[in-house]
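Note that one protein chain of the assembly has been removed; the remaining protein chains are unaltered in position.
In order of appearance the chains are A and B, and numbering begins at 1 in each one.
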Amino acid sequence: MKLLGKSITELLELLKNKEISEQDLFNYFVKREKKYNSSLNAFLSLEERPKQAKKGVLSGLPIAFKDNFCTKDIKTTAGSKILENFNPPYSATVVERLENAGAAVLGKTNMDAWAHGSSTETSDFGPTKNPWDLKRAPGGSSGGSAAAMAAYLTPAAIGSETAGSIRQPAAWCGVVGLKPTYGRVSRYGVIAMGSSLDCPGPITSTVEDAALLLKLIAGKDQFDATTTPNEVPDYTKLLKKPRKMTIGIPEDYFEGVDEEVKRKIFEAIEVLKKLGHGIKKVKLISPKYAISVYTIIQRSEVSSNLARYDSIRFGNDRTHFGQEAKRRMMLGTYTLSHGYYDAFYKKAQQVRTLIVEDYKKTFKEVDVIISSTTPTTALKLGEFEKYPFFGEVMDMLNEPAAIAGVPAISIPVGLDKNTLPVGLQIIGNYFKEEDILNLAGQFEKETGFFGIHSQLLKKYPD
Amino acid sequence: MKKAKLSTKDILHLAKLSNLKLTSQEIKKMESQLVETLDYVQNLSEINTTKVSPTNHTVNLTNEYFEDGIKNIRGLSEQQVFQNTKVKKGKYFSVKKVL
Partner (left out) sequence: MSDYIPVIGLEIHVELQTKSKMFCQCSADYFGKEPNSQVCPVCLGLPGALPVPNRKAIEYCQLIGLALDCKLNKTSKFDRKHYFYPDLPKGYQISQYDEPLCSKGQITIYNPVSKEETKHEITRVHMEEDTGKLIHKDEESLVDFNRSGVPLVEIVTEPDFDNAEDVKAFLKELQIIIRDLRVSNADMEKGSMRLEPNISLRLKTEKKLPAYKVEVKNINSFNFVKKAIEYEIKRQVEILESGGVPEQETRGFNENKGITFSQRSKEYAHDYRYFPEPDIPPMEFNQDYFKRLEQSLPELPRRKWQRLLKLGLQPADAFLIAYDSALSEKFEKLKELSDSTKIAKIIINKKHFNLEQTKSFIKESGKPIETDNKKLDEAIDLVVNNNDKALSDYKNGKENALMFLVGQVMKEMKGQADANIIKKKLLERLK
């Protein structure tokens, strides 16, 4: 039976009808990992066999987790030599919720060390390669998860985003990536990068899969004081009711974007127009300011969150930090230090307020906002070294939504002339994941994402 | 706003505050890299923020607490406490003598 490329929904159907056993399904992916991981380096660690899966709606479904999610008794490194042998005595809430729903941890995926990056090249365990072109980066920091999903080494993956770390690799690898509203999903057990920004989220091949996983992981957590008690909508049910929306197109988000990428985005907008959605020009604060706001806030929080790695209770000593981590800590220490706090950190948080208000105002006029997810398609490996704040520049189209905390999803809308995927992002209002999922789902139904995923899988047969 | 300037002394001070030991090459590189980033972020001075209050949390919550005395379901066993520890002495963590 052909399993290659099947969505979670399809696999769950097969499991339910006992057309395949949980064990066989797990082994299928283990085999694919063993075949392709050496060339992709998407996984850092692999579970040979599943832990006794609990009974639940996911009935034994294997899921890959980015290696910054603590998984009890399974090595968790955050992509860094500091934690190269770290064995957490507890699991992240997101992991527990999925396991309680019946999922099995398939393995841990590669990432930029400490999530500091947009290409997975700063991983202390070697870069992950983009399955579309092994000389290119998969994006980051959830590059391993996106690459594993794209090459179907896993039926679904969980990543995390501080600003772009789910959406950008999803775009560069041609899969679906969803960053929920900040506070929608618990961060407990996710190794912290930017505490006021980090969002765990699903990386999948279909919109329905993303909706299903979001439904299972979202909701208040007693162990994370920043999660909201807002009820979790039945996202999969709401997908079934397509709605007409008013789409905002921000001019400033097209500055600095490659011509080919722009073209694909405009084509996608035409598709949406034909589906009956309204298009409206909107004016948003330029992303060039978002880069500054994000750089300051994130690096300040990073300098604080990495202070606990003193090797006394766990981990290797601080000489094991890579260059990128050191650079970010130093910058963050500077922006928080006495005499500079007001000019940097406080200033950034003030502009943050303006960005939040900007979105709130805009969402009064439109339901969602659309733009390219990234300024370019996947870059060649090694390009990032040219910039001291490469990540922040690459993610400039993702930073505004991350700073504001609103949800956003990236979907594949085409290939460029180098056969590299182009991603389109749909940004929604606070706690309106159902809106962005709905629109994304309509686009998927209409286009099938142009068969992008199955096109890639021709290169990765069983 | 004027261009940022970081001397070797400044870098060493930052490294101390960050609890990082840098090689002399790293210090040299750090000077220019940090300055480049700091110069870019100065573009925020173009935005007027007088009377704008800072956003510390984008999620609109207040008064999130737990009730004293509820059951602790996260306590760690001795084995778990030390399973990642390099140097321990009996039931203690051990560090080289500090003042």
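Please note the rule applied: contacts are C-beta pairs under 8 Å (C-beta built on N, C-alpha and C of every residue); 3 or more make two chains touch, one makes a residue touch a chain.
Computed from a predicted structure; not experimentally measured.
Asks: Just name the one of A:Cys70, A:Ala113, A:Leu178 or A:Ile370 that touches the chain not displayed here.
Replies: A:Cys70
Asks: Return the single residue from A:Lys35, A:Lys54, A:Lys288 or A:Arg313 that touches the missing chain.
Replies: In the complete complex, the chain left out is touched by residue A:Arg313.
Asks: Of B:Ala4, B:Val35, B:Val52 or B:Val81, which sits in contact with the chain we cannot see?
Replies: B:Val81
Asks: Just checking the interface: what residues of subunit A touch the absent partner chain?
Replies: Subunit A touches the chain not shown through residues 68-70, 76, 78, 83, 86, 88-90, 92, 187-192, 195-196, 222-226, 300-301, 303-304, 306-310, 312-314, 333, 336-338, 341, 345.
Asks: What residue numbers in subunit B mark contact with the hidden partner chain?
Replies: 17, 19, 56-57, 59, 61-76, 78, 81-82, 89-99
FYI, only the chains that are shown with their structure count from here on.
Asks: Could you please state the distance in Å, as a whole number, between where the Cα atoms of subunit A are centred and where those of subunit B are centred?
Replies: Using C-alpha averages as centres, the distance is 24 Å.
Asks: Per the contact definition, I'd like the list of subunit B residues that touch subunit A in the complex.
Replies: That would be residues 1, 11, 14-15, 17-22, 26, 30, 33-34, 36-38, 40-47, 49, 52-61, 64, 66, 74, 76, 80-81, 83-86, 93, 95 of subunit B.
Asks: Touching subunit B in the complex: which residues of subunit A?
Replies: 85-87, 89-90, 181-183, 196, 222-223, 225-228, 288-289, 291-293, 295-296, 303, 307, 310-315, 318-319, 321, 323, 326-327, 329-331, 333-334, 337, 343-344, 346-354, 356, 388-389, 403-405
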